[in-house]
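Every protein chain except one is present and positioned as in the full complex.
On to subunit A.
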Amino acid sequence: MSESVLTSEKGIGRSPAERHRPKGDGMRGFMSSSRSDYVILAIFALAVLTMPVWLAPIGAGYPDILQKFAIFGIFALGFNILFGFSGYLSFGHAAFLGTGSYAAVWMFKLLSMNALIAVVFAIVVAGIFALLIGYVSLRRSGIYFSILTLAFAQMSYNLAYSVLTPITNGETGLQTSRSDPRILDTMMGADPHILRTPDFFGIALQGWPGFYFCAILLILAFFVTMRIKNSTFGLMLFAIKSNQNRMNYTGFSTRPYLLAAFVISGMYAGLAGGLLAVTDPLAGADRMQWTASGEVVLMTILGGVGTLLGPVIGAAVMKYLEQIFSSFNEGFLHRSFDFLPTGLQDFVVTIVSPFVGEGWHLTLGLLFMIVVIFLPGGIMEGIAHLTRRFRKGETGGSGQTARTGH
């Protein structure tokens, strides 16, 4: 406290930064942080676009599953803006996923098979829906908020099956048919009576084009999330998560910030739902069920809550494990363990078989427990541990600062 004078004679013309920083270090801090964003984005884009190559050795190099990685990556990215940044745990985000799917299929039916129109409409409708649900749910915080969102999602699910059947086509699910008007397509001279797959200005979005369409949207979604995370808005969300009380006494009206985060994350979910409809133009109410809401919570926690990259990795890991473990059957297990003596082999297969096939959720449960107990920060924390150990081995290492987890 020695010499600091609060009447700021010394401060004129020179900021503390200029006085304290070593010469020439002035603006570089800003520039490099901004530039490192683009480096991260470039690496992310490259990694996503080359997934077909580097994921092929583990048996995930085909478009169907990679598309799922991308779509659920978007879903989890958006969910993380609410849960990871502001700390508000929504248990009803599947409602927006489902809404997005329905909205997209309606566009396919009414206007055009162009995926872009469908996806934009899905985002808008899910955003409006999120605004309504968020407005009511955000009157409460903590567990009550979670319960409210869960209640709304289950209501949407049940409505989709009952009252809203004219819009959702109930249990059968909403799908395109030959009798749909498809006004824009008809105007462009296409025969609406021939069922086509969704396309992007003439490129049919099946197989690899389908994957790349989703992948580019994932990269865009990632970029937007990155901007939000580093923005003033993002800082406010992190501050709300840290101490909402202080935010109020600091002069912020916190609810509009939370509502904005809720709507943005609902729009991400709508985009993901729309993309699910693009890969397969069929929307069912199942997509709104609470298990789907729970899934995105697990993905986010598995990958790393509040980190930028974590939710994308969590989504991919979960969809991959789902694919692998649910495809195993007893025959496969017997073959895998045939190096064991017969008695022991039967015993091992009996133990393992409940964890695969239909029961793969048991495996997921175990994995989830292991992650939460040993790596509460998710996979990203594990990666951070490893890189720190690696760096220490090389250069002696230095401490990391918080909130840099990408």
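Please note the rule applied: contacts are C-beta pairs under 8 Å (C-beta built on N, C-alpha and C of every residue); 3 or more make two chains touch, one makes a residue touch a chain; residues count from 1.
Here is the rule we go by: contacts and distances are computed from a predicted model.
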Chain not present in the shown complex, as UniProt names it (candidates "Quinol oxidase subunit 3", "Transmembrane protein", "ABC transporter ATP-binding protein" or "ABC-type spermidine/putrescine transport system permease subunit I"): "ABC transporter ATP-binding protein"
Of A:S231, A:T350 or A:T387, the residue in touch with the unshown chain: A:S231
Which residue of A:T50, A:T172 or A:S242 touches the chain not shown here: A:S242
From A:P57, A:G189, A:G251 or A:G393, residue that would touch the chain that is not displayed: A:G251
Absent chain, residues of subunit A that touch it: 1, 4-8, 11, 15-17, 19-20, 30, 33-34, 227-228, 230-236, 238-239, 241-243, 245-254, 256-257, 260, 264, 401-403
